[in-house]
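Every protein chain of the complex appears in place save one, which is left out.
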Amino acid sequence: MRDSARAAVRAIGRAAPAAAAVGLLLAFNAAFTPGFFDLAVADGRLAGSLVDVVNRGAVVALLALGMALVIATGGVDLSVGAVMAIAGATAATLVAQHGASPWAAIAGALAVGAAAGAFNGALVAGAGVQPIVATLVLMVAGRGAAQLLTGGQIVTFNDPVLNFIDGGFVAGVPMPVLIAAGALALGLALTRGTALGLFVEATGDNERAARLAGVRVRAVKAAAYVLCGVAASVAGLLAASDIRAADANNAGLYLELDAILAAVLGGTALRGGRFSLVGAVLGALFIQGLTTTLYLHDVSPNATLAVKAGAVLAVCLAVSERVRAWVGRK
Amino acid sequence: KEQTAAPDAVGTKRLVVGFSQIGAESAWRTAETESIRSEAAARGVDLKFSDAQQKQENQIRALRTFISQKVDAIILAPVVETGWEPVLREAKRASIPVVLVDRGVDVEDDSLYTTLIASDFVEEGRMAGRWLAERLGGAGRIVELQGTPGSAPAIDRKRGFEEAIAEFPGMTIVRSQSGDFTRAKGKEVMEAFLKAERQKIDAVYAHNDDMALGAIQAIEEAGLKPGTDVILVSIDGVRAAFEAMVEGKLNCTVECNPLLGPAAFDAVMRALAGETLPKWIKVEDRVFDQSVAAEVIGTRQY
Amino acid sequence: MVQRPGRFRFLRALRDLRVHGLLSPQDVPLAATVGVLLALFAACAIAFPGFLSPGVARNLLVGNAALGLVCIGMTFVIISGGIDLSVGAAIGFSSILIASLVQQGWHPMPAFGLALTVGAAGGATMGTLIHRFALPPFLVTLAGMFLYRGGALMVSERSITIRHPLHRTLAEWGSGPVPPAVVMFVVAAGAGFVVARWTRFGRDVYALGGGEESARLMGVRVAGVKVRVYAISGLCAALAGVAMTLATGAGNATAGHLAELDAIAAVVIGGTPLSGGAGSMVGTVAGVLIFGLIQEAMPRAGVTNSWWFRIAVGGLLLGFVLLQRGLEGRRGQ
Partner (left out) sequence: MVDALPLLEARGLVKVYPGVRALDGADFTLRAGEVHALMGENGAGKSTLIKALTGALAPDAGEVRLGGRVIRPRSPVEAQRLGISTVYQEVNLAPNLSLAENLLLGRQPRRLGLIDRRAVRRRAEAIMAGLGVRADVGRPLGSLPIAVQQMAAIGRALDLDARVLVLDEPTSSLDAEETARLFGAVRSLAARGMGVVFITHFIGQVYEVCARVTVMRGGRVVAVRDAGGLPRLELVALMLGVSMEEARAIERAHARAGSSAEVALRARGLRRGRVGPIDLDLRRGGALGLAGLLGSGRTETARMIAGADRHESGRVEIDGRSVPTSPPRRAIAAGVALCPEDRKAEAIVPGLSVRENIALAVQARQGWWRPIGRRAQRNLAERFVRSLRIATPGVEKPAGELSGGNQQKVVLARWLAAEPRVLLLDEPTRGIDVGAKAEIERLVGDLCARGVAVLFISSEVEEVGRVCDRVLVLRDGRAAGELSGEGVTVAAVMRLIAGEGERA
């Protein structure tokens, strides 16, 4: 049992940077942001800055979940932002221009996300192209495709089902929170409830060994990209639903970096191997929490970046064992 | 992609014009691209197009490519104002007239370009400021949604607006953040503003319509009535803004016309005909508010 | 992509070389990259009349000198098994720093010197953090990127034209027969090539990329190598910033937007795997030129809207990497 306790500590240890980051941020806000922790229930809905953070953080959290898996296989997916744009554009144009039912639109968006993931997977696992280049293709071309769908316009829709995806509440809890939590639960079930997690980690850690042990390394990699694509398309739906429009030009722009950051803060090593889905979500919450905090304190946009840099470094240093050892020696 | 290679320019009399566009970051820019493209088609001009994806390097590269292709004229929508002297000088040496659209360039020798067809961003900011001052009676708490940090319209629209409201000590900008010119960011930032200011916000000034449209949603979701509880003024005048005005949710938009195609090709033709053009052909922008929105909306093309 | 029979013949020839042992396995990715570059150039020359002119070649060099400079530093970083996301922002920072210093009355030369020093020192600092505290390079250099970009905007968010006679002259040479930026690129690439191949430091970088623990046990001074690698990358980025001010005669805080991504992609296309331990400067130069060729070809391709433009860029990229993979053949398994 001591052994399993140690395993648990290790698992938490991986997510430590993100957990510490979220902790620091909460502590900061507790001290300096009046009303940050206020929770109100207005018209049976939970509201407050904290809710906003989770609510807004859902998009990056979804991306980070998929990204963590892909990174764990030893890859990276730069196309998630573009896939968000395509998914949003698909859903919006289906509903607004082709009169499709919202359910068909959602299905279409998810299918497009899966197809995008399959494309990346085929390039990486099938053709053996380096992940960063393989997914760069879709990062560039994908946004073009999304713009092609929308004609470069912001396609607005007003459909109760689509609006509900981001704007709805179930039992007072905002939908994005539920969707992100659901995705996390699904991700955990898929990786820890099946052998996928083990295979992903083995593949990312030592691909040759995994192959010789009989793991279908290509299928594992492809699956990671497909899951990542689907997660990105859900994020795209959220983003579109948020503004009740598909903005193919801007949806998900530069979010790939946030997603990678969240995953890495969450304890997923960029070289592949061990990953932590909980950590990835915490990482995403940290990023969003930081953004929201900066808004609340009205830090000038030009200084925002410097503050972000400081925060990332501080978090890294705070959890680095070497720093502790070093400080201890002094 | 087979229609690619132009037939030898010498054989046919078709005019070849290169157009270096910044990117496709907004519907506004798409409208501008489309305007130039359709005008080229209407006049039978062979248009060479390059999308720089927001990078000046790419634009400079595209200009050099146009020059080496010996195009007849170049239309340039510069991503930043500085840094064009060397490449414009190369164009001049090759006797290729360059027409600038929607944004000026900072060069000492203004013979380097033929003309600039653009709105005055600073003036747009002033117009928005003046309108808002009048509407609020010279006093009010304003939040500002800035464009992308460092971009010329963001800088100029901020400056113009600040100039205009400087005359009214009662008007204060209580918060100002970047919404990156996008709806999603506009909404997100507005959400935070509403929380932070505990809803004591009289007006929103957004550097473009998209951010204002995002802010409207945030205001609605906070349980307030945009256009009544919070006054909104923004810039661009896209169709969606007019729709929002008709619905009473947006109060005012300052036009910034992207349909520069006709004017640009007029300028190209005149330049090729040897005429000298004024250095700035100012696009006259107007202020539209709710009072005229309904009647004007039918005439909007973008 | 249109596959021309000629390319297939080329492919076969390359395979033959390999089979007959004339091409050792390590050189295959490099050969494939160079092959793709040549194939691409040939395709452009056939498709676009007037492409085979000195002007185009010159544009290619001038237009990609800055990216190329960044890539040289990035090659070292990636070979060492790291990554540097700060380079794009470092370009912006050094470019606006130089411009604002000159605006305040500095002579351009000390301004260049300061920018290069800042670049190298910044890189060295990141390298030190990465090594000393065993932090992931991705996070540290991402923080560096935020800092540089934020710092650049704080120096001046408005871009600044550099008005100084010397700088003006240098910038004008940019349109002449020997553009300074190209000279810088060529010299740096040559130096990079020599350092990577013929110095102990260069080989230590490869050893480090092959495995940090092994390298340490083999006696590589890991700390020194890492710090220097990031310092070189920072220096190259600052050089690219200088090149940028020369190419434009201005400084701009947003210069180098997303250049880190282009640089990483160009280096990787050039046959340097992101996992480190392998790669070459020649490949990187080829990768940069492939990137440049795509940009060079696009305005000629007759696409007239932004989305098709993007799709075509992505499609071209796809074509090249697939062709490259085809030339490399299945390695390993």
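The chains carry the letters A, B and C, assigned in the order they are written, with residues numbered from 1 in each.
Going forward, a contact is a pair of C-beta atoms (placed from the backbone, for glycine too) under 8 Å apart; a residue touches a chain by one contact, two chains touch by 3 or more.
Bear in mind the structure is a predicted one, so any value in this text is a computation, not a measurement.
J.: Considering the complete complex, which visible chains touch the unshown chain?
T.: For the complete complex, the undisplayed chain touches A, C.
J.: Touching the left-out chain: which of A:F36, A:F119 or A:F199?
T.: For the chain that is not drawn, the touching residue is A:F199.
J.: Could you tell which one of C:L85, C:A215 or C:L274 touches the chain left off the display?
T.: C:A215
J.: For chain C, which residues lie in contact with the unshown chain of the complex?
T.: 24-26, 194, 197-200, 203-204, 206-207, 209-211, 213-221, 277-278, 333
J.: Where does chain A touch the missing chain, residue by residue?
T.: 2-4, 6-7, 10, 193-196, 198-199, 201-202, 205-206, 208-216, 273-274
Heads up, the rule we're going with is that only the chains that are shown with their structure count from here on.
J.: Line, ring, star, complete or other: which one describes how these chains touch?
T.: Contact map by chain: complete.
J.: When I count C-beta pairs in contact, which pair ends up with more: B-C or A-B?
T.: Higher C-beta contact count between the two pairs: B-C.
J.: How big is the gap, in whole Å, between where the Cα atoms of chain A centre and where those of chain C centre?
T.: That pair's centroid distance is 29 Å.
J.: List, in ascending order, every residue of chain B touching at least 2 other chains.
T.: 24, 30, 33-34, 149, in rising order.
J.: Could you tell me which residues belong to chain C and also touch two or more other chains?
T.: If we look for residues of chain C contacting two or more partner chains, we find 153, 157, 305-307, 309-310, 312.
J.: Mind pulling up the chain A residues that touch chain C in the complex?
T.: For chain A paired with chain C, touching residues are 74, 78, 123, 127-134, 136-148, 152, 211, 257, 260-261, 264-265, 269-271, 301-310, 312-313, 316-317, 320-323, 326.
J.: For chain C, which residues are in contact with chain A within the complex?
T.: 83, 129, 132-136, 138-140, 142-147, 149-151, 153-154, 157, 261, 264-265, 268-269, 273-275, 305-315, 317-318, 321-322, 325, 330-331, 333
J.: If you look only at chain B, which of its residues touch chain A in the complex?
T.: Touch list, chain B to chain A: 24-27, 29-30, 33-34, 146, 149, 175-178, 180-185, 187-189, 191-193, 195-196, 210, 213-214, 217, 221, 223, 240.
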